[in-house]
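The other protein chains are all here in position, but one chain of the complex has been omitted.
Each chain gets a letter, A, B and C, in the order it is written, and its residues are counted from 1.
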Amino acid sequence: MIIQLADNLSVGEELPVFDKIKSLGYSVTDVRTNVRRYLVCTGSKPFDIRSIGNMPQVSDVHFVNDANQLVSREWKVGRSVIDLGDGITIGGNELSLMAGPCSIESEEQIETTVKFLLENNVRVMRGGVFKPRSSPYAFRGMGYDGLKMFYDICKKNGIRIVTEVMQADQIDQMLDYVDIFQVGARNAQNFTLLDALGKCGKPVLLKRGISGTIEEMLASAEYIFSGGNEKIILCERGIRTFERASRNTLDLNAVPILKKRSHLPVVVDPSHGIGIREHVADMALAGVMTGADGIIVEIHKTPEKAYSDGQQTLNFDEARKLFANLRQTYALKQSFNQ
Amino acid sequence: MIIQLADNLSVGEELPVFDKIKSLGYSVTDVRTNVRRYLVCTGSKPFDIRSIGNMPQVSDVHFVNDANQLVSREWKVGRSVIDLGDGITIGGNELSLMAGPCSIESEEQIETTVKFLLENNVRVMRGGVFKPRSSPYAFRGMGYDGLKMFYDICKKNGIRIVTEVMQADQIDQMLDYVDIFQVGARNAQNFTLLDALGKCGKPVLLKRGISGTIEEMLASAEYIFSGGNEKIILCERGIRTFERASRNTLDLNAVPILKKRSHLPVVVDPSHGIGIREHVADMALAGVMTGADGIIVEIHKTPEKAYSDGQQTLNFDEARKLFANLRQTYALKQSFNQ
Amino acid sequence: MIIQLADNLSVGEELPVFDKIKSLGYSVTDVRTNVRRYLVCTGSKPFDIRSIGNMPQVSDVHFVNDANQLVSREWKVGRSVIDLGDGITIGGNELSLMAGPCSIESEEQIETTVKFLLENNVRVMRGGVFKPRSSPYAFRGMGYDGLKMFYDICKKNGIRIVTEVMQADQIDQMLDYVDIFQVGARNAQNFTLLDALGKCGKPVLLKRGISGTIEEMLASAEYIFSGGNEKIILCERGIRTFERASRNTLDLNAVPILKKRSHLPVVVDPSHGIGIREHVADMALAGVMTGADGIIVEIHKTPEKAYSDGQQTLNFDEARKLFANLRQTYALKQSFNQ
Partner (left out) sequence: MIIQLADNLSVGEELPVFDKIKSLGYSVTDVRTNVRRYLVCTGSKPFDIRSIGNMPQVSDVHFVNDANQLVSREWKVGRSVIDLGDGITIGGNELSLMAGPCSIESEEQIETTVKFLLENNVRVMRGGVFKPRSSPYAFRGMGYDGLKMFYDICKKNGIRIVTEVMQADQIDQMLDYVDIFQVGARNAQNFTLLDALGKCGKPVLLKRGISGTIEEMLASAEYIFSGGNEKIILCERGIRTFERASRNTLDLNAVPILKKRSHLPVVVDPSHGIGIREHVADMALAGVMTGADGIIVEIHKTPEKAYSDGQQTLNFDEARKLFANLRQTYALKQSFNQ
């Protein structure tokens, strides 16, 4: 059960609601986001929901069957849209495109990419400055200096950035230089990190775990929301299966299922999802046809020279064609829904 | 290495080719299909391929790196198209639609479905008469009588049928009443069945194994081809993963990968691929966007009353809308390839 | 619900039992094995079981909660033991050892192996004459001639044989030359084959499917039993997982779980289960410690020269040491159960 408290309650005015919940034998989690205050209640005893709904301190109340209540579509009218300012949004009735290199490598690389994105009307750039690498001897990214450079150049050009945070204690130092925090597949169940991102105030792009289920992904999103942050984007990026011909198995089934279960926007990462450059475009187009709100894709001026993920990265010509085709595909898909 | 022998060789005229292969230390499999005769050779010693290509008994010769040589795209100019007569084909530059119930249930059911398919210009009907069931106590299908009825009604109406064969010893009795033999996911590595289908002369729709890899699927297709049958359709139908929110995980990555590796047509089964009726259409559309040559989908006049698979079966209104959308999507996808 | 009919009923005498079942709204499957006649009933309406138990035609009746009733441990007093004659058994309170090459290769090979087995008091020899091979160009086994030779030599020496059957239509021709039919991992859900083995009268060693679950394995066993054959041995041989360091992942969890759920004997195949020769012995010993009734292991006089599976095959010295250690381990494990 989710109780939305009325706005502008005085201190202590909410206490009778807590008393009422307690008297029903329900436990309660008090969630304050930048949007409003929710009481998430769990319990099993049936009762007349109006006895809460009619309290003056309560603006709305819903029974929610899903274990992950706040991210569930059951209680929310309409779908969540993440507003990044200047008319840039994720979710809603427009296709969101996010593109950029796997790793931030240099000022020149950022400038070139930004120029290309602007020409193609893509307003969100991806790029990693902290790279999770399974070998301790591999390149681990440009770190905070790279981040500031990345953010500053993009900001000057009206571009938002999405970049991976690997640990809760990085958030403070990164906060002023990030538009969207990305949680990587290996951190999808790093609950301390999820908790901390619940307090950070910035949007979070949450990737599915390497062999994570849809249910687990929603539970991870619930961590962020219950921590106090409603601005969450779910990202399907492929799961581990027995198939060795592709890097991962892009589970496009997850898109309609997630959109059915949750009000959060859903984007697809075809680059990691298949891991083979010449097939990335096909999978991106398919992602849009399943109903995705956006695509996040790896691009590089010269993929052959990229520090990482070159084998799954599009060059600018390939990306230009893909963006145009994605927009046509999105328009066709929208026409099917009418 | 694949050697295509010249047509119209007299008996014994090919022997020098065999001698030549033997002298090179290669082993050879002699494959005769309805199209031509191939010698599939395996060995590792390098030599000048022209020494075989120039023999008068040889029309063409290719080195093929793939282990599954005959189904590989390396040696074949153009892609394979399965011709079912009357202008009905699978592969090529037209979208193939196949639809019908999970199980054949009655004459009335077949008639109604055929009528619906004709109205929508769908020329291939699916339907099972032998059902593999994991419990020995469940409905196992209408058997041979159902098959004859199914085939006769469809034939009268210019519709081709695709139906599952479960065992090599069923082929003879089914042969006159089948247009396309389907190999189910559980039989994807039933090598005796695959061998026997290599001799049957009819097209074969080969489903991917329940947790089979792309490489294993191609090896199974190679069995059929090397048995003497070139008319093979590959079908992606979902694999088993940890995800429990869907019946299977439709691996759409497999479509572009299979089309890159093999000259055989590739179709997608979204019904088993996701197993949830309201999401089947999304996955079918996505399948076309990845480059599939066709879609095979479960439909029923009243899915709620279907003997099996009702939870993933579309009704006629849903199917009608889907067919139209699939055709639009296919046209858009074709435009991207130009 | 399983009803055991009384022995020696006259023809038609059982009809009142069928009428009674029908009147309760239950469906019934009539199962006749070499041991007795069972009526397997499925339905959900509660009733007083004594109303059936008290019928004179009924010797015993049990409610069984498991879907796979006949193989369930719920109704059976004691555990099943497979009697192969001459004091050779599988199950019960003795460790069963089965050993031999992957493929039968020659008379000399059989003779040598039999001699070795006799020296070590191992009474069941394994060996394949029909080999399922994923490539159509690989060695497929010695066939029926090899089988006869294999059987005859073993019979002369008091050794029983276990060998794989790949297709229902092979059973008749193999029947006189087989002591235990093996169903391979790829055929674990070949229901036509399982059905046919239900009628064959010979013991069946059923391997777990390549990515099959325990529940599916029990369902496959139920097929054999409900076809009329009680003589079933369950074999854990590893499942497919993401781990690439081993050929399969030997799921030893399955041993205690299967023994808890079913009255059938359970054996372990460490050779396929890990696929690495130097670790086969460790896994065999562990299998016994989990409670397995037997071990089936690949051995060869010179594994380096074996036609197949040499990388996971023990030589005679290794096997001799293993047999001794297995027996000590089994004795220790038995002592823990007292």
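Here is the rule we go by: a contact is a pair of C-beta atoms (placed from the backbone, for glycine too) under 8 Å apart; a residue touches a chain by one contact, two chains touch by 3 or more.
What you are looking at is a predicted structure, and each value in this text was computed from that prediction instead of being measured.
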Which listed residue (C:57, C:135, C:315 or C:329) would be found touching the missing chain in the intact complex?
C:329
With the full complex in mind, choose from C:89, C:134 or C:211 the residue touching the hidden chain.
C:211
Selected residue (touches chain absent from view) among A:109, A:163 or A:187:
A:187
Among listed residues A:167, A:302 or A:334, the absent chain is touched only by A:167
Chain B residues touching the chain left out here are 211, 240, 242
Touch list for chain C against the chain that is not drawn:
211, 213-215, 239, 241-246, 249-257, 260, 273-274, 276, 278-279, 282-283, 285-291, 325, 328-329, 332-333, 336
Logged for chain A, residues touching the omitted partner chain are 27, 29, 40, 42, 67-68, 132-137, 166-169, 186-187, 189-193, 195, 210-211, 216, 219-220, 222-223, 226-227, 240
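Quick note on the criterion: only the chains that are shown with their structure count from here on.
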Measuring centre to centre with C-alpha atoms, which chain is farthest from chain B?
A
For chain A and chain C, let me know how many angstrom lie between their CA-based centres, rounded off.
50
Let me have the rounded angstrom distance from the C-alpha centre of chain B over to the C-alpha centre of chain C, please.
34
Using mean C-alpha positions as chain centres, tell me how far chain A is from chain B in Å, no decimals.
38
The positions of chain A in contact with two or more other chains are 211, 242
